[in-house]
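As you look at this complex, bear in mind that one protein chain is not there, while each of the others sits in place.
A and B are the chain letters, set down in written order, and residue numbers restart from 1 in every chain.
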Amino acid sequence: MSEEKYEPVIGLEVHCELKTATKLWCACPNEFGGEPNTHICPICLGLPGTLPVLNRNAVEYAMWIGAALNCEIKPSKFHRKNYFYPDMPKDFQISQYDEPINVQGYLDLPTGIRIRIERAHIEEDTGKSSHLGKSGRIHASYGALVDYNRAGVPLVEIVSAPDIRSSEQAKDYVSELRAVLVATGATDGRMEEGSLRVDANVSVRKGPNAPFGTRCEIKNVNSLRSLVRAIEYEIKRQIEILEDGGRIVQQTRHFNEDTLSTVALRSKEEAQDYRYFPEPDLPPVSPLDTWINKVKQELPPLPSQRRAKVKETFGTAEDSQIITLVEQDLDGLFLDVVSRGADCEIALRRLLNEAASQIEAAKKLDAQDFAELIGMEKSGKLSATQCKAVLANMLEGGGSPMQIAASLGFEGMNSNELEEVITQIINDNPDAFERFKAGDEKVSQFFVGQVMKATKGKANGKAVIEFLEAKKS
Amino acid sequence: MKLSDKPLSAKEIAAGIKNKTFSATEIVRNSLSRIDKLDGDIHAFLAVTGDQALLRAKEIDEMVSKGEDPGILAGVPIGIKDNICTRKVATTCGSKILNEWKPPYDATVIEKLRSQGAIVVGKTNMDEFAMGSSTEHSAFGPTRNPHNINCVPGGSSGGSAASVASGMVPLALGSDTGGSIRQPAAFCGVVGLKPTYGLVSRYGLVAFASSLDQIGPFSRNVEDSVLLSNAIMGHDPLDSTSLDIETPPIKIDIDKGVKGLRIGIISEFLEGISPEISKAIELACKYLEEGGGQIESCSVPSVRQSLSAYYLIAPAEASSNLARFDGVRFGMRVDGKNAEEMMVNTRTAGFGNEVKRRIMLGTYALSAGYYDAYYGSAQKLRTLVIRDFKSAYQKFDVLLSPTTPTTAFEIGAKVDDPLTMYLSDVCTIPTNLAGHPAISVPFGHDSKGLPIGLQVLAPALKDNLTLRVAKYLESAVEKANV
Partner (left out) sequence: MNNENLITEKDVAHVAALARLHLTTKEIADFTTQLRSILEHGRDITALDLAGIPPTSGPIPLENVFREDVAGSCIDKSEVLSQAPGHQEGQFLVPPLLDGSE
């Protein structure tokens, strides 16, 4: 297969919306969604005469991101990037050009690979246009509607070096980057809401030492799955062209979710001449060292550090479990619960299997209650099934596991009562008990079933077997 | 009471209204009737907001009758250049493309004026988007010079200058990017101040060249210029380039005269000026020396290249500032089969020739491959201008020059020759590049009876010094005429 002799070279540009209270230049609320054109003012509409004033928190959040990505945080300037488009109110975008706030960082992936970060700069988001007419198809529409709620929302664009070598690695990079960004608190990182958007620069070359090939930029990638598919399609497309003796044309391509292919955007002769020049309405930003140091000191633990902590506490956990635990932001609860004496394995299992489906509620779980619950399962007071049922109740409204177990009727089966029931059943089924004593393990299930029936499920299976074992002698 | 024929100054009006010698309503009516009588010939106003002005006058009168203080400009009628946004009142920038756009907000200066009791009586004519030196580039027809209606009033704030010169209003606001307040002030024989960049908020001023634009006052005398400056200056959190300093009210140390002041005459600006203006400079030097000023010639070498730098920087910024006039959110739209074609059609039909010329020049200066040669070099020249002024101000407190190389020219004389038109701003441009204050003060007339203006320049934040020297020159002329 000819593909084997080609190596893909991938660089990613990730745009992430900062979750500041207000927009980048004006005091309009920075909120996702909302009725169209309700979060607008003369400034974010770019009306004549208006001027931008920089949101201090946008700068601070960008610095969090820079610090988390091991960047150098530098004095920076804003430039105007000039191009006409209806969803761009001023018909230029204020962005950072040759003096971005964060430069030269890196991100280590869980697999151990280091991806260099070239820059992470501040810029403003555009409004949103929606096509009127036939099922959103661009060419069949008779017009478009523009909503400027998103115009002027602060973004940080994170540009990786072309260090990524496969679609899988691209996915790992975006997942890890997303986890880092979310951990800083700068963004909520929701790809499905567009608060995290990825453009991929893809080229292929003949082997790891060959010069880079001509690259294409792929836009409109809305999920990790699409990212993998778009990159794979693009690699294949480029290899086919090269194998046929053709040349790759540098262009921007659009990923189509329906056909799972990329198509070239209409290329315009002057499209690339953005006529950058320093934004005269905004003085430069030169964060003081004290500010930079404060940001670095206050940076919350990052996913890699948090994973290491979990690994330290529970060495036999699988890496994938740890990654998920941290990704879902449940590692703090896990460590807290374990520190209260809960069993690592059961705690991890209940968090990943049950709690993870209701992450927001899970984060609110009281650690002491949760530790007690895990203790009840561990000690056999509750069966696994009962434990899950109690947990489900705790996730819904909270409360102590004891009380919930009692209200569900799981409690009140003490050892004496259980022994009484078991003795009665042994007496009623002497033949079966003989077979059990002779070593017929299957019969144990018969006894468990009988006990459950007699206790209406209150009994703990493990405890039943322990009693049976004890009766053997 | 009957208002005298000689127009009152803003100071007299505010004082008279406060002590109930006359009412704001009478003052506004008087202003409106003067506009009605004169503006057919002069065309200083694009819109007169008589009804609103009278309503506001009534409010001011009520305040006065209740013993409240309406502010330092109590009841003073004022004209506003039509590139300053006024809520719900059409703001056209002298362009068709705005299509009688009614801004949903007031410029900061408008709010400040209101809080000081001033009454906006109308929006004044201007070169389209403030691009021009004659007001002939207004899409709504030229303004005429009240001293000779065959001559231009200067520009781009020609309407504001003419409205004050003709006594329709005692005060007007203009904007100055390369001389657009001082040059028309000189041509119309009124006082025009371009304040230090950052002293007056630009929020609500439709941008021409953001790093050069500054709003400033027109008045018939220097004292009124002080009054209006005090009303409009001050930090504005909505303008990131607004200076966050305590702006002391520009004080009446303007009456201190020029004794002991070191005054430099910019030698570069004496080249190629009309003989009559040259004589005016000599006379001014004589007066200043008589007042105890020390006069010396002073060279500011890089002002020679300032015009070139200006005509790269201003159009470059303008090409970007004027991109938003695209037919999407406000103003005029000429439809097309798609959004891009609509934008092209709108801009092609909406912008006048001079605006297109500057957009083209600026777009070219910023385009790939030319940035360093044009915009980049112009920005370096700007550094030199600032350095040259700095070293000049080590030897001098203020600098003096003509405001313009000639007095007002005839309508039509330069309109087809952009470069010659641009050259009429040669003396005023360098201060904008440096961000310094400069004032034009009337200083006699030429043999045709057209006003001559002298320019007083000072370092950043020394606006009061320009006013002080201007005030001295103003009194010297008055004394000589008595």
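Here, a contact is a pair of C-beta atoms (placed from the backbone, for glycine too) under 8 Å apart; a residue touches a chain by one contact, two chains touch by 3 or more.
Just so it is clear, the model here is predicted, and its values are computed rather than measured.
S.K.: In the full complex, which of B:Asp326, B:Asp397, B:Asp425 or B:Glu474 touches the chain missing from this view?
M.R.: Reading the full complex, the residue touching the unseen chain is B:Asp326.
S.K.: Please identify which residue in A:Thr111, A:Gln250, A:Ser286 or A:Ser339 touches the non-displayed chain.
M.R.: Candidates A:Thr111, A:Gln250, A:Ser286 or A:Ser339; residue touching the omitted chain: A:Ser286.
S.K.: Looking at B:Leu381, B:Ile411, B:Leu454 or B:Val469, which makes contact with the chain not pictured?
M.R.: B:Leu381
S.K.: Looking at B:Leu307, B:Ile439 or B:Leu457, which residue reaches the missing chain?
M.R.: For the chain that is not drawn, the touching residue is B:Leu307.
S.K.: Suppose we count only contacts with the excluded chain; which residues of chain A make the list?
M.R.: Where chain A meets the chain not shown: residues 20-22, 26-29, 35-42, 45, 47, 53-59, 75, 84-86, 129-133, 138-139, 141-148, 254, 256, 263-266, 269-270, 273, 275, 278, 280, 282-287.
S.K.: Tell me, which residues in chain B touch the chain that this view leaves out?
M.R.: Interface with the chain not displayed, on the chain B side: 99, 101-102, 104-105, 196-198, 211-212, 237, 240-241, 243-244, 304-305, 307-309, 311-312, 319, 323, 326-333, 335-345, 347-348, 351, 356-357, 359-361, 363-364, 367, 373-374, 376-384, 386, 418-419, 422, 432-436, 460.
Here is the rule we use: only the chains that are shown with their structure count from here on.
S.K.: Would you mind pulling out the distance in Å between where the CA atoms of chain A average out and where those of chain B do?
M.R.: From the centre of chain A to the centre of chain B is 56 Å.
S.K.: Help me check something: in the complex, which residues belonging to chain B touch chain A?
M.R.: It comes out as residues 83-85, 91, 93, 98, 101, 103-105, 107, 202-207, 209-211, 237-241, 316-317, 319-320, 323-326, 328-330, 339-340, 343, 363, 366-368, 371, 375.
S.K.: In the complex of these two chains, what residues of chain A are touching chain B?
M.R.: 42, 45-54, 80, 82, 84, 86, 89-92, 144, 146, 272-273, 275-277, 280-283
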